[in-house]
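Excluded from the complex is one protein chain; the other protein chains are retained at their positions.
Here is chain A:
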Amino acid sequence: MRTHKEVDVVIIGMGWTGGIIAKELAQAGLHVVGLERGGSHTTQEDFAVPWIRDELRYSVRNELMQDLTRTTVTVRNNVNERALPMRKLGSFLPGEGVGGSGIHWGGLSLRWTDQEFKLKSMTEQRYGKAQPSDGLLIQDWGISYDELEPYYEKFEYMAGVSGVAHNVGQRRAVGAGPAGGNPFEAARRRGYPLPALDTGLAGELFNAAASSLGYHPYVTPMARASQAYVNPDGVAFGECQYCGFCGGYGCEVNAKGSPHHTMIPLAQREANFELRTHAWVSKITQDAGSKRATGVEYTNLASGQTHFQPAAVVVLASYALGNVHLMLLSGIDTPYDPVSGNGVVGRNYAYQAGTGVALFFENQLFNPYMNGGLTSLDDFNANADFDRSQIGAIGGSVLYAGASQGLPIGARALPQGSSLWGSAWKQQTTQWFPRTMTIAAHSSTMANRWNYLDLDPTYRDALGQPLLRMTFDYSENERKLTRHSAGILNQIAAQLNPTHRTQAKAAQSWSVEHYQSTHNTGGTIMGADPHTSVVNKYGQAWALDNLFIAGASVFPHDAAYPPTLLVSSLAYHTADAIKLRYARHQRGLV
């Protein structure tokens, strides 16, 4: 094993969170090494037109995603089943290489609020014991919206988020804000850096139908620059071309906010930052008394050689699942045991629930390859007046409407009873490809006792280490939430009065097949109590003062909103804690 010179900070993973922390700490003058298991990515070489506009290569064969021959997870729905490996990608698509999943994400950027951070206390305050929470592991996070608000703003300006703000400065009444804003959003100091994206015909139709039912649709804020833009770090963004090759692809004009053209090049400008690619970390090492992390061990995937990188601070930023896996492999803190309920690492794993409808219109042409922005609806999520006792569940659902998938291999939605091949199928596909829109609902998933992550007893990765085992299924709470949101989807769909439509249904059981979302959360959760959490609100591990964890593994539950704005803002928060406070005192920050 080759041992390197000790550095101030070693960061595991160079995606969104690792990139943010690398840039912030390198600019603060700390000596930082970033380790990334994948290769490098640059817009000029890797995402150039026309080659990036290749649906087969990127959407079907998932070229930018994790290579499963090296590592995967094993999956099962419950503890009575035998977990088997995820042999092909499907349900979620973690990225690999510089930029991580921040390259191919979709850019939806929504601010999580105290509704999530104070879930337990607010639910009890509002509903008392009336709300069923049997078997659910709900808890407050130990952080507040007000603490995070400046960091949300920082990310929105850095990543070029386009949207309409409703509550800038003062609290506005529902219905009083500018068109396109979310009347249920929390107060914010500044608006969005860029005007909203054009939501196209699908947005127009959805708006009219949802408004006529008394709901409050708004333009989904997205990190897709609606105009050419220069961010506060001086990084230039091109203007979004609505090209349709967005989620799953890198952006050739840097209109999508991604770490490979924002954070990481800025870190690389500093002489005290070093990026090492093809460096697969397999262990965080600790001192003899298990009081401090001493560094990390990694394998150079090009040579096979093993390395030890000592560091004063270790930052774990290897995506939610990678973070939990490395904690378990390194034997840090106590693994969670669902039978006794003891232990913390692997506890509170959650994964977004959802449902959707497709609408087929004889007389509307969406031209779905002109990829408009999305339109959302928060009446059943951020809306505090939404009475959850009606459905007997905790959490909420957010809706998104837009044209259907505009890429030909993936576009498969056809009205029920359509053919699968032959001339009739060709005719139906030709007719409906440009005339279909979809509405989806994403619902929160509450952690429960039986959903968790641990090490698999049988299957191994390419280094011979046990794979991460995922035991997960939706509980009654998610079934109730998705049954309710399916009802709302069907109601709005009926109001839109298409020629044909599918029916939304409640989520039943989780399957590893078919893409759902890359919103995996929990496993190294944040909290105020070391007995029920792994890190404090700064992402600092209770077990080792000089270990910080960034990513959605720190979420105690999964909300209806997508994770990235929050994980990135928490990464800024963690970087501040390291450079402003930890670097001075070198001990627990709470």
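Definition applied: a residue touches a chain if its C-beta (ideal position, glycine included) is under 8 Å from a C-beta of that chain, and two chains touch if they have at least 3 such contacts; residues count from 1.
Heads up, the rule we're going with is that contacts and distances are computed from a predicted model.
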Name under which UniProt lists the unshown chain, selected from "Ring-1,2-phenylacetyl-CoA epoxidase subunit PaaB", "protein-glutamate O-methyltransferase", "Gluconate 2-dehydrogenase subunit 3 family protein" or "Amino acid ABC transporter ATP-binding protein": "Gluconate 2-dehydrogenase subunit 3 family protein"
Selected from A:V49, A:V79, A:A208 or A:L580 as touching the chain missing from the view: A:V49
Which residue of A:S211, A:T458, A:N497 or A:Q586 touches the chain not shown here: A:T458
From A:L119, A:L137 or A:L201, residue that would touch the chain that is not displayed: A:L201
Which residue of A:M1, A:A271 or A:L420 touches the chain not shown here: A:L420
Interface residues of chain A (partner: the chain not displayed): 43, 49-51, 53-56, 60-62, 67-69, 72, 75-77, 81-82, 84-90, 198, 200-201, 204, 227-229, 236-245, 252-255, 261, 364-365, 367, 369-372, 406-409, 411, 420-423, 425-427, 429-430, 433-434, 458-460, 509-513
